[in-house]
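Pasting a structure here, questions to come.
One protein chain is absent from this view; the other protein chains keep their places.
In order of appearance the chains are A, B, C, D, E, F and G, and numbering begins at 1 in each one.
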Amino acid sequence: QRTGFAEVVYCSGKPDAYLADIYKRLLAEQGEVFGTRATPEQYELVRRQLPDIVYDPVARTLKQERPDKVRSGCVVVCTAGTADIPVAEEAAQTAEFFGAHVERLYDVGVSGIHRLLDKVDLLQQANCVVTAAGMEGALASVIGGLVRNPVIAVPTSVGYGASFHGLSALLTMINSCANCVSVVNIDNGYGAGIIATQINRLACK
Amino acid sequence: QRTGFAEVVYCSGKPDAYLADIYKRLLAEQGEVFGTRATPEQYELVRRQLPDIVYDPVARTLKQERPDKVRSGCVVVCTAGTADIPVAEEAAQTAEFFGAHVERLYDVGVSGIHRLLDKVDLLQQANCVVTAAGMEGALASVIGGLVRNPVIAVPTSVGYGASFHGLSALLTMINSCANCVSVVNIDNGYGAGIIATQINRLACK
Amino acid sequence: QRTGFAEVVYCSGKPDAYLADIYKRLLAEQGEVFGTRATPEQYELVRRQLPDIVYDPVARTLKQERPDKVRSGCVVVCTAGTADIPVAEEAAQTAEFFGAHVERLYDVGVSGIHRLLDKVDLLQQANCVVTAAGMEGALASVIGGLVRNPVIAVPTSVGYGASFHGLSALLTMINSCANCVSVVNIDNGYGAGIIATQINRLACK
Amino acid sequence: QRTGFAEVVYCSGKPDAYLADIYKRLLAEQGEVFGTRATPEQYELVRRQLPDIVYDPVARTLKQERPDKVRSGCVVVCTAGTADIPVAEEAAQTAEFFGAHVERLYDVGVSGIHRLLDKVDLLQQANCVVTAAGMEGALASVIGGLVRNPVIAVPTSVGYGASFHGLSALLTMINSCANCVSVVNIDNGYGAGIIATQINRLACK
Amino acid sequence: QRTGFAEVVYCSGKPDAYLADIYKRLLAEQGEVFGTRATPEQYELVRRQLPDIVYDPVARTLKQERPDKVRSGCVVVCTAGTADIPVAEEAAQTAEFFGAHVERLYDVGVSGIHRLLDKVDLLQQANCVVTAAGMEGALASVIGGLVRNPVIAVPTSVGYGASFHGLSALLTMINSCANCVSVVNIDNGYGAGIIATQINRLACK
Amino acid sequence: QRTGFAEVVYCSGKPDAYLADIYKRLLAEQGEVFGTRATPEQYELVRRQLPDIVYDPVARTLKQERPDKVRSGCVVVCTAGTADIPVAEEAAQTAEFFGAHVERLYDVGVSGIHRLLDKVDLLQQANCVVTAAGMEGALASVIGGLVRNPVIAVPTSVGYGASFHGLSALLTMINSCANCVSVVNIDNGYGAGIIATQINRLACK
Amino acid sequence: QRTGFAEVVYCSGKPDAYLADIYKRLLAEQGEVFGTRATPEQYELVRRQLPDIVYDPVARTLKQERPDKVRSGCVVVCTAGTADIPVAEEAAQTAEFFGAHVERLYDVGVSGIHRLLDKVDLLQQANCVVTAAGMEGALASVIGGLVRNPVIAVPTSVGYGASFHGLSALLTMINSCANCVSVVNIDNGYGAGIIATQINRLACK
Partner (left out) sequence: QRTGFAEVVYCSGKPDAYLADIYKRLLAEQGEVFGTRATPEQYELVRRQLPDIVYDPVARTLKQERPDKVRSGCVVVCTAGTADIPVAEEAAQTAEFFGAHVERLYDVGVSGIHRLLDKVDLLQQANCVVTAAGMEGALASVIGGLVRNPVIAVPTSVGYGASFHGLSALLTMINSCANCVSVVNIDNGYGAGIIATQINRLACK
């Protein structure tokens, strides 16, 4: 692959026949296959053809992974609340599929800052930290002030009212006064996982 | 006064003759006078009539205060950065003019969270905390997670690019996951100072 | 509790098993339990385990409260129209759960200003007034001009067209020319109830 | 005139030579002339040619009016604050130039609702009420609840921060729960004056 | 009625029991009753109690009108396309219920300007023209250039993409270079009908 | 030139030395030179080196054109008002420089629709119509309903208040119910001139 | 037809009876009929009356076309991804129905730029290129840099998060630094197809 990554299936909206085919083809070609944004119905469909396929209803990933995969380096994936976990898991499982060792720090949002501060050592060991947060998205700035490696911030659509489906969190993160923070699209755990993998690979070379 | 507050002069855009008159009238009626958003030129103008008037070029307040004023209770005014200080001082001096004891905690933004955490005791003693922050405005949420009394968040127009002159900070603060945070208009230090005074007065009764 | 408030359950989107467990655990620990944004289905679910649980389909609260609770002070909760009552009740019941005495003034919007003016005495006795309004949200400013204690304004998503799901009311309230008005998120009755409780507690100390 | 109104000069940005010419031509043709958004420099320029021209530096109108004009009916023009007066005067003088009798009620904003309520009789006699207000623009709704004839609401760019140069007031007024309120562009006193004149003329026929 | 209008029922979201009661009460008190935004289900519900109630599924009005009503004056209601007719009919039937004679000019949008120009005489006879248009909303400006009485512009949510549910039409209408145009909320046919009635009544006095 | 167009100079913000050089180089290479968005100061500067350069202070073009140029086909350039002429001239002169015959129809906005309708024959002969309009931008739709060839709509930043510096006109034009309308950036007369030239060339082949 | 195009049916939201009638009438009058935005249900409905009607579930077109149609010239229709194909097909089939020869280049988005560059010859032969793209919409600019004839850019609502249902792609395209790009409404394949047809017709004359 020119980009250094095997092809990933973005399941959302794929027609049934096409989805089953692409899963079979990629598994045959690559020995493993990874997809995101899969529905339970798509899982049932693909499972009929590939009985060993694994579905995670929280992350909405649909995958069959090589058993012998070695994971290296260190990526930390954090969330502000429990509602951000689906996005965080999309990021974490993407990074794991592409060979990164991942640590999870969930529900460490700023309203309970002490749970986060207890984990500063782990954060500082990461080659890259992925931060998923909705509502006001302040977690990215707090983490950005604690580490010396890049923070990839993923705004999530969690929230209501003036969160505007993730826009408020996106603006918070783009304006972060912590200089190591860069931002991907709302709910784009997949993109954050890819970038974290790239950085982790550079650090492991 | 029906509202419990002496009349305050909003100097911005007032014609010269009118401004000088209102300062003289209010000083005569109240024995003291307080104004906000004054320019250096307005200071020179008023000083010609009221030689004891005091101007603060940072807060842009223009005032003559009773010497014997007793201040009670505790309001804490915080800023994320030094550029937020003009707004914070507008709040602090408003609260002081109306009788609150004010403590200042400036430049304790989330990129240096430890400076803030060193002051948790002070924050927890406050009857009300005013928090002025621009850019991503995350400070309000962090403070909101540390205290049990109300936090008045003032978004400031400090920042550039996607800060949109304070809109980003406003959205951050309105979406705060800390439940004790409520928000006033961008750069409205005066309003925050009034509300902090009201809460402090209730606590001191 | 560090924040001075028992844990409250935000029921929206909680998985069934998790919701039932958290209700049982909190009732055991606290002797009472309070949740917001509950659906009728969640009520049925929790009731199977906790037969004394009470559901309010308007406020969408799901709670079991200590019978002997004493309520003190005075919080007034107002709405502009009848469609704002669900948000107002979330605020009112939150404040009541945490010990505030609450008076309700519903449907006193500016298109019938006289119904509001008849109640000025009550408004002026409140330690804090919570104002829920959608559409143009003008009620907060009118009330703000009548009282000397803080007004917590809750924009509601009531309206259509250019109300933009509460954004118009939010902007109205943030721009209020009444200085005692501060604002929480659209439909955030819970947050308004917490802040009103904090202010009322300070006044009752 | 097909539209029922003599030609009015919108002075803003007109080249000097063109402006002087159009004033001379219109005065010759119509026996009077009316212009809006004129600068002091434009006044000096036109005065050199038409020595009887009259400039109002607050309303920024530049006009020479027939001495014998009879004004009929009743239009009331209100403002929330003193800073809205330039827009209100543009409306009032437009209506007067086109033959309406105008009453002014300035600085009757909702933070001092009693000054407004004292004038309910006058408001109810108006064939049309023009309401100029910036910041949160709540005045239009309050007046709309008190009268039985149309209210033309003019949002003004008065305010700061989240007033967004009049957008907040515009949204407030468009969402007015008072059904007799319709809205013109931000700072468009001229348009409001024209519509008020049209309604007043229909009532006087 | 202080406002000069009988009470109208805004059916949207009203609980069933409450809706039936209010229809019965108003019919008893007023001898007729008018409601907007009614669903077919609400019609069935009310019809069980008031068998003579009439439902218009296009305008979504639900009404029982005095048979002997005399309508006077002239209001013209226009639409740009056929999809704007529901909003236009809400306006037209409101004005008719309150005694105005109404003429309808539907589907005369600017892409077929000649159909509109054929009706200039009718437009110029109207005391008030109501214009409902979505998408780009240009019709209001074209009509505004043809008449000498007020035009009430109603943006509709008709359109897709960058029409933003009526926002684009609203902005078009607010910026109209025709000075006789004022604007109400998106889809607010009712408000436009009330204001047209007020103007028509003044003209008929 | 791969694109079929000689290089054009976008003068805005170019450093002085660089601007003089590029004008000299292009004139040498091409025998003529065309630039847009030039200031009077830039004209003086370039004129010192190229005495035959021609500056149009309205269109802000700075050019030296081959005397023997033959112009063919037909492009019509329209404006709604006189304030839109600078943008229209940028379009017209661009098309002329690249060989199109251009007809101008200025100040034919919808508030005086008859001036436009008098010119329908000319509009229908054009291979392409460029329409520059600010404020509500309705002219593009009206013209789009009258012709059978493409209309390039240029929103202009002319207007105030809710015109939002051309955004309102842009939205109007993008939502045009006339299917032959496509849109370029606000004030982008140059781009419209290029596209009109391309279409005119195809028609002249 | 004054506009040079037969009447096309915009099926979205048309009542059943009306839809069947209009299809029958147009087929009778024109010998063929073309409609857009048809649902499968509408297809079933129309087919009962016109058994030879053809439905394309991807493009959502519903048509019966003359068998002997000759197509001339060259329009190229491109998409960035597969999800943009419905919009592209609406454009392509519209152009084909009105007599243009159309070439399709699908899934040539900028993340695989080489697939696009392989087709530069085809792009340069087109009289007009239609480009449908969602998300960041960068394809229009890349194509605009490769051709000398007009590019009609159609933003699509494909994407999530900060794509804001096509707004992001629309802004990208409107700001295109390629001067030959003009833009139609989000998802408006039909409009793009009409304009491409107009340009292609001019080139074929």
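Following the convention adopted for this analysis, a residue touches a chain if its C-beta (ideal position, glycine included) is under 8 Å from a C-beta of that chain, and two chains touch if they have at least 3 such contacts.
The structure presented is a predicted model; accordingly, all values stated were derived computationally and were not measured.
Undergrad: In the full complex, which of G:Q49, G:S72, G:S111 or G:Q125 touches the chain missing from this view?
TA: G:S111
Undergrad: Of the residues listed, A:S111, A:N127, A:S141 or A:S168, which one is in contact with the missing chain?
TA: A:N127
Undergrad: Which listed residue (G:T61, G:S157, G:T172 or G:Q198) would be found touching the missing chain in the intact complex?
TA: G:T172
Undergrad: Which candidate, G:S141, G:S157 or G:Q198, sits in contact with the chain we can't see?
TA: Within the whole complex, the residue contacting the unshown chain is G:S141.
Undergrad: Name every residue on subunit B in touch with the hidden partner chain.
TA: These residues touch the chain not displayed: 83, 160-163.
Undergrad: Just checking the interface: what residues of subunit F touch the absent partner chain?
TA: Residues of subunit F in touch with the missing chain: 13, 155, 157, 165-167, 170, 185-188.
Undergrad: On subunit G, where is the contact patch with the chain that was removed from view?
TA: Where subunit G meets the chain not shown: residues 80-81, 109-113, 117, 135-138, 141-142, 144-146, 159, 161-164, 167-169, 171-178.
In this text, only the chains that are shown with their structure count from here on.
Undergrad: What pair in D-E, B-C or A-G shares over half of its contact pairs, by residue number, with A-C?
TA: Most of the A-C contacts reappear at A-G.
Undergrad: Nearest whole angstrom, what separates the Cα centre of subunit B from the Cα centre of subunit G?
TA: 57
Undergrad: Which integer distance in Å separates the CA centroid of subunit D from that of subunit F?
TA: Once rounded, the distance between the two centres reads 36 Å.
Undergrad: So how far apart, in whole Å, are subunit A and subunit E when each is placed at the average of its C-alpha atoms?
TA: Each chain's C-alpha centroid was found; their separation is 51 Å.
Undergrad: Where in subunit D do residues touch two or more other chains at once?
TA: Subunit D, residues with two or more chain partners: 145, 161-163, 167, 170, 174-175, 185.
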